[in-house]
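The other protein chains are all here in position, but one chain of the complex has been omitted.
Letters are used for the chains, namely A and B, taken in the order the chains are written, and counting of residues starts over at 1 for each.
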């Protein structure tokens, strides 16, 4: 009876279009929000912040950005890592050029730069489709990472070639750099991620979302019913790259603390792609589920042998991790190609009709 | 759906009627809405359409018939801007239409369905029909992201229009069903709903009844007539079933091998010797 919807009637289209037409969904969300905003930060250890909470949120946000482009608008991208890099470097340049700038504002602005670069690399998408486009996004991936390395201005010509996050404060509290506490950083990340998620939910359920999905499902028909494909695709590139760029800025400023160019290389792009696909393309929730799995799994695997007292070297564990993640990807694709979000939807449907299945 | 009423009360307009089917009282055929002049279409060496001229009048049901490969779909594709004619001109409301991208044509008020269903399979019926409204929605990115102001008002207003179309075509029950799960006949109907939702001034239907059983065909014929009667929508349709064509249409263009071999009321066309020859052996 947990998910009974009987007795919940909609009396207006407005009510039917509410974010959570089913009351139980709203309750569930309220519980989750209470947990992440109130309970987790109280209980979490430094280790939990750094290995689970903060990275899960950031990776989920990056996957959300990618999902807009690939899951909603149907344009496969393999260059997410590089666009995260654009966001991170843009943020770095802003806070070092304008030290008075509010760091959160800088993070939100840095997305604009990656959006611009994203649109530039998105222009070919009108003519290049499918896997050809995916390879084309690799051009962005390799070119941008090369640029991060060669263009000294980007990292203020540091001898190390890396960017180092300085101490940044907001109203007297350190939010980034070595002095910042994990708790504060967690809240900053959580606030940004919550805001972005809300905006993305609105975009994807409205007119733009339908435009994207139409472009994805059948581009010729989409154009014939009045969709300007170039505009629709570029809009997807812009919004997606914006979100990805913000995630990239958070990634370096709120979590890693420093970054070298190769941090944004292909493995990062793929990790984000896994999260989006295992979570579920064309889903918002899926990004979170995918991030929990992909970020959480190695942590579990790392602590497991110790807990069991197995004498396995940490390098072996690392490699086992990679192997298991690979196997899991195949496994999940086989049991549910539409991802964890679809799995949850199925469970939810069962709950709605439970305990009277017919 | 009132926005698309095109019955103008121009006196003295010639009214083309076919005694064979019931025409609502007072339904009028207006002036020429779309005129095609000397259209030729080539694909490399293949001539798909050869020097064809005809017009579509406001408020009428205009049929295009012809054997397979005659060039009928290509003709609709030219009207909807998917193909650019190699020669010839299109006139819309008396003015030459410059070459346009398909989406621009759609924004002029031309909506269509497809010979091979072209629905958005990953979306629900409701969302598919809502896409028909997107030429009517103007809210910007920020308003949409915030679900505020114009974006929300538009969403509600257009949802109302869409719900009317859904009621009209009797597909309320499948509103929230993903289109991919629907049977063929219903998909055809959803496609019509998407086109109608645009409140088009010209509706193009490419074989709306292909592959349907008798009952489904009757339903579809009724919907097409009702759309034309109730909203005065101009319709240009391609259909192979002669019985249906004769019942529905005001005027018929007959094509064969890319040429026009007949044009007129169903009765005239039926008596045309060229048409009889082209259809020799085909019962009608």
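The working rule: a residue touches a chain if its C-beta (ideal position, glycine included) is under 8 Å from a C-beta of that chain, and two chains touch if they have at least 3 such contacts.
Definition applied: contacts and distances are computed from a predicted model.
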{"item": "Chain left out of the displayed complex - its UniProt protein name, from \"Amino acid/amide ABC transporter membrane protein 1, HAAT family\", \"Fumarate reductase, iron-sulfur protein\", \"Carbon-monoxide dehydrogenase small subunit\" or \"SpoIIE family protein phosphatase\"", "value": "\"Amino acid/amide ABC transporter membrane protein 1, HAAT family\""}
{"item": "Candidate in contact with the missing chain, chosen from B:118, B:198, B:245 or B:269", "value": "B:118"}
{"item": "Sole residue of A:258, A:300 or A:327 that reaches the chain not shown, by the stated touch rule", "value": "A:327"}
{"item": "Contact set of chain A toward the excluded chain (per top definition)", "value": "70, 76, 124, 127-132, 134-136, 138-139, 142-143, 145-146, 149-150, 220-221, 224, 266, 270, 273-274, 277, 281, 316, 319-330, 333-334, 337"}
{"item": "Chain B residues that touch the omitted chain in the full complex", "value": "73, 77, 82, 114-116, 118"}
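By definition in this document, only the chains that are shown with their structure count from here on.
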{"item": "List of chain A residues in touch with chain B within their complex", "value": "13-14, 17, 199-200, 202-203, 206-208, 210-211, 213-214, 216-218, 220-229, 235, 239, 282"}
{"item": "Partner chain A, residues of chain B touching it in the complex", "value": "80-82, 101-103, 106-107, 111-112, 114, 118-123, 127, 130-132, 134-135, 137, 139, 141, 144-147, 151, 154-156, 159-160, 163, 194-195, 198"}
